[in-house]
Every structure is written in C-alpha cells, then in structure tokens.
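The next block holds one structure in the form of structure tokens; read it before the comments.
A protein chain is absent from this complex, but the other protein chains hold their places.
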C-alpha cells in the first residue's frame, strides 16, 4: 500500500510506522525531517509550509511508483508532509518503507527524500526571531 | 548523546525518536528490524533472542564511536535491541541517528545496522509452527 | 466560463505560490491568453502582468498539475485550464 498525505497537525511517528510494518517484512526504514533552530546564525522560530496540494499529492504518488519500479520488493510506502506552521523540533516530513530485506528499505527512503525535495511543489518560509516576515527557502541539494 | 540499550519489552518507536530529535537537527533517520512470518516456506511464530549482554553493549558502544568518526556531524545515536521472545511483526532492533543535514543521518543508520549484524554478540532462534524447537540463525550479509 | 472572448483568447486560471503569491498579491487570478502559446511567452506575459520580475529567472510553470519541462514548447490551452507559477521549491 502507498500512504500519501498532507497533514496540518503533528505527525505521529509510531502511527506511520504502524502503517508500514508487515508480517512478511523484516525491515522498516524511516526518514524524518524536522525544523532546525538556526540558519546562517539567525535564530529560527518556525517554518511555514505551503503546497500546490493536488499537484504535490500527484508528485508524491509518482515517487511511490518510481520506488516500486526500482525496488519491486517493497511492501508499504508512507509519505507524509505537514503544511502550515511547524515549530522547531517538530516533523515536517516523514517517509517510511517496509521490505522483507533491509537494503531496499534503506535505499528507497534515501532516494525518496531526494526526489521529494527536487520535485514536489511545496515551499517553506523560515521565520526568524529578528525578522518575523521571514524568507522563502530553496532546496539546493 | 549515545543511547544504547538491551530491552526485554516492546520498543516504542516514538520514544526512541524523541531521544534523538534535536533543536539543531533537520534530519532523523531510523531503521527498524521486525520479525518476519516466514523463512524458506516455513511459518515463523516468533524469534527468541539471547545476548552476551556486557559484550553486546560494549560492541554497540564501539559502533557509536565508529559512526562519530565517520560522520562527525551526527548529534544523537540510539541503538536498542530487544531480547527474549519477539513475536511476528514486533521490533527486534531500532537504530536511529540525528544530524543537521540528511546525508549523515541516512548513511550512518545504514552502516550501523550492517555493523550490528556482523559484530554484536546476539543470537536469534526462529520458532516455527511445525517445529517448536526452532533453529539458530546466522547473519550472512 | 465556457465562452471564448472576442479577441480569440480564452480564460485560464493562474495559481501563485510562495514568493510569487506575495509578489502577485493574490493566490489566484483569471488570465486571458491565446489558446496556443509558447511556454516562455506565457511566462513573460505573467511576469509582466503580475509583477514577478524579481524572480522571473527561477520560475517554472505547471499546466494542469504537470511541470512544463521546456519553455520553448507550445502549450495547448483549454478554457479554465490551470497554470501554476512555481518558484524554487523547498519541501522536506
């Protein structure tokens, strides 16, 4: 199963894990992106996320297809992204996969977060302590 | 901080994540090993784990040192391994790391589970439906 | 909504996000355009009309939720199609 979701509240890590764990799988891998407290020496208070929601869901779904082509052994995939205000330390994105063997789980999560950052139309603005207007970020990696 | 533990009860994924999440980190990566329900066509009921506990803790601690040498950017590391009976679908091992940037978190978790499987003195016996005496396993990878 | 206007143009919906939304001072607008237009030309029209020159070099467009990969290509538009103005993304 593919579990794709844009959410506006805190993401429950255990709940996402419970979605993907499977009797036939020995391995679950998970990546969690959280809000950092600093950027180039400036104190970050929170991030504001917005999305082109329909297209973001479509692109997240394309990432799932791509993962299943590359790692056909994968059982479940979950991609959750939070929108709105995400305070420091809280999750903005959670990607998790399950697989009978560990290599596919580990590699696919790593691939998926790279893809998400390069193609899913979501934007974040960093809100700083000294500058509450904030600044739109750009993924460089 | 390094969080190393051998536990005899269910591992709470959210709790392990909470240990490693950090204000200065944008990335957390986690690997979860769970009990599979089949091995070579035989139905697995549960796994029984035993450890040379003191030495296992020492080797887990050496893995943490090795991770910190290879990825000095890492903030927190958690390695939890469960002992005793682990039913199908439940976690036997959880490895999690946090880092300001994602590459170190993703790569270090992948490296750590390989190391754990090759050097930490822990053993598992698979208990089958048709064969309750079970069979000691051997990590091959 | 279904009728073409006098000059042979059609009305499409433009969506703005992030920095482009702030510059355009709206998240959504109706825009009259030729039914067949080069992507680069459409981008230029949108930049002029909605004050996007500050970010014109890093915008890409999506047509009905699909990225337009190449600004040289012609886009075939239907009444009420959706064009999104996509500044550099930063999800994750």
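Order of writing sets the labels: A, B and C. Residues in every chain begin at 1.
Just so it is clear, a contact is a pair of C-beta atoms (placed from the backbone, for glycine too) under 8 Å apart; a residue touches a chain by one contact, two chains touch by 3 or more.
Predicted model only: the values in this text are computed from it and were never measured.
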Handout entry: Left-out chain, listing which of the shown chains it touches
Key = B
Completion exercise
Given B:42, B:101 or B:125, the residue that touches the chain left out of view is B:125
Practice task
Against the chain that's been left off, what residues of chain B make contact? List them.
Solution key: 33, 49-52, 54-56, 58, 81, 92-93, 113, 116-125, 136-139
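Note that only the chains that are shown with their structure count from here on.
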Completion exercise
Greatest Cα-centre separation from chain C belongs to chain B
Problem - Averaged-CA centre spacing for the pair chain B and chain A, given as whole angstrom - result: 23
Completion exercise
Taking each chain's centre as the mean of its CA atoms, chain A sits from chain C at a distance in Å of 27
Practice task
Could you list the positions in chain C whose residues touch two or more of the other chains?
Solution key: none
Practice task
Scan chain B for residues touching two or more other chains and write them down.
Solution key: none
